[in-house]
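Here the structure comes first, spelled out in structure tokens, and everything after it is commentary.
Note that one protein chain of the assembly has been removed; the remaining protein chains are unaltered in position.
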Amino acid sequence: MITFDAVSKRYPDGTVAVNELTMEIPSGSTTVLVGPSGCGKTTSLRMINRMIDPSAGRILIDGTDVTAVPASRLRRGIGYVIQNAGLFPHRTVLDNVATVPVLTGTPRAAARREAAALLERVGLDPALGRRYPAQLSGGQQQRVGVARALAADPPILLMDEPFSAVDPVVRTELQDELLRLQADLGKTIVFVTHDIDEAIKLGDRLAILAVGGRLAQFAAPSQVLAAPADDFVAGFVGRDRGYRALSFTAGDGIAVRPEPTIRIGDVPTGADWLLVTDDDGHPRGWVDAAAHPGGTPVAEADLRLGGTLLGPGGSVRTALDAALSSPSGRGVAVDADGRVTGSIRAADVFAVAERTARDEPGEPPVPAPAVLSKDRPA
Amino acid sequence: MNWAWIDSQWPTIWQEFGQHVWLSVLPVLIGLLLSIPIGALAHRYGWLRPPLVTLAGLTYTIPSLALFVVLPGLLGTKILDPINVVVALTLYTVALLVRTVADALDTVPDDVRQAALAMGYRPVRQLLAVDLPVAAPVIGAGVRVATVSNVSLVAIAALIGVPQLGSLFTQGFQEDFATPIIVGIVGCLVLALVLDLLIVLAIRLLTPWQRAGRIGRRGRSAAAAELAEVVGPAEVIG
Partner (left out) sequence: MNGVWTFLSDGANWVGPDGIWTRIAEHLQYSVLALLIAAVIALPLGALIGHTGKGITAAVGLANLLRALPSLGLLTLLVLWGLTIVQDNPDIPARWGLYVPSILVLVILGIPPILTNTYAGIGAVDPAVRDAASGLGMTGGQVLRKVELPVAAPLIFAGLRSAFLQIVATATILALVVTLGGLGRFILDGPKSPVNPYGIMAGGAVLVAVLAIVGDRVIAAIGYAAISPGLRSNGRPGNRRRRPALTTRNDPAALAEVQQ
């Protein structure tokens, strides 16, 4: 557990970056510090490994003050990932990953062996280990950055906007990779971002900070969306928060209706959209029977690619998106193997969403870890 | 060109060439060793930088001829002692390289520095293991400039009588005889060229990652190294 005890950071020019911040970051889960620029989220993060020293207050890790050990020793036990990875350009990828183990006295050969294994773990070909950072793409560099932070197997991982410099597609990949890694590792991750969507996706808990370093809300993402603590939080999570909140409602209750399917080479009949699958029942796309020249078989080129799919365990948000993104207006539901199980309609999704919305506001706020701040008593 | 003279004087010329080599190289080696800690201090402590840069600039305004003549009085050495030349050129080298080292350390990307700090490097080890290697291309470019200009400066010591290739200039001038002068100039050019090539080679061996970077995208330090070649002697700045 990382404890912030009335921590403040004031700069000599009078700027207050963090104002009497008190919070408890639980172990083994991901806590996202999120807020607009100037809210002190990066400053707060960097005070944990003493890259910045607080002007007042204390930070404790599992009850021990971070100032109790020399800064360099403290840092070797805390992984740190930053925006541009900060890889050492003069060292190979493998030696970059092996940095901290070598610093702490692991023989180089052993450290390199472990580094190669770690590369695989973060989804990189170990053959990349011999390259220099400049020869990698931005996404690969960022993966190396994560591997390097994990090399000494630190219980805590600090991540400062690690994915904000890569393109959206790669960012999504990296986020998924992090979720997968975290499911295996169960580290205490403190993650800083200004992107509320990223925060909702990755965080078990969100610490929403307002400009001037004030902690506005500390709660699970679902609760932040359902019950923003104040106008600032409501404004920050945005107008879409009702829609975003659908991410936290399981789509199990949505009616899945039978959907007739045809195959490539079949002759479509009727005047409706028809779902085309391959021989194993995996969805291939939609064909509009009304527009299809009568009597001719369906060819690959006739297919309109379908929208997103609703798999088992999908949320209401996924279901709604599947329905809205399908050319037929019917979202495709699939089983764990990706075979079509039927289709869902937006109206049915809305019914579930409405029911959820009616039920939840009345629910008492989920008891969150202490949200304590001098100017905002909980 | 009087080839017979060259032939007859060859042993002397060769000896003077040898003298010239170590009088040019030794000050660069000593100067580099001194400049790294001083430059690192100037980089780390901002307040040290303006006085150091001004001092370096002032050193550069002292004519080498004057330094060669004054140093025996300060060091208690004989006027013809080559040590005077080594000390004088070391001073110039330090004046040039202190700024280069400090500027080169500035080119280490901030995220690299932050990452090193966050991984628990202590200052000296970080300087040796991270900052200096990353700054090496820029420092190397500065060493090239210092070495080449040293080869030219050493020759001036002939005016006070320290034997090396420059002695061929004074000899030729006094005897109204161009051959020794041409031999001396060619000798200096060859020496400068060879030393320059050796340094380029050493930099390449020390920074394999630089070429790796060029295959992909241009590394920042590559651009910075190009810049350092531009930097002439330090300037006086108040």
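Per-chain numbering from 1; labels A and B assigned in written order.
The rule we apply is simple: a contact is a pair of C-beta atoms (placed from the backbone, for glycine too) under 8 Å apart; a residue touches a chain by one contact, two chains touch by 3 or more.
Values in this document were obtained by computation on a predicted structure and should not be read as measured data.
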Where does the absent chain touch, in terms of which shown chains it meets? B
Which of B:Gln19, B:Thr90 or B:Thr107 sits in contact with the chain that's absent? B:Thr107
Which residues does subunit B use to touch the chain missing from this display? 43, 46-47, 49-50, 57-58, 60-67, 69-70, 73, 103, 106-110, 145, 148-149, 151-152, 155-156, 158-159, 165-166, 168-170, 172-173, 176-178, 181-182, 184-185, 188-189, 192-193, 196, 220, 223-224, 226-227, 229-233, 235-238
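The working rule: only the chains that are shown with their structure count from here on.
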Express in whole angstrom the distance between the two chain centres, defined as the mean CA positions of subunit A and subunit B. 53
In their shared complex, at which residues does subunit A touch subunit B? 49, 51, 71-78, 80, 82-92, 99-100, 103, 131-136, 145, 148, 158
Please name which positions on subunit B make contact with subunit A in the complex. 109, 111-122, 125, 130, 133-134, 136, 207-209, 212-213, 215-217, 219, 221
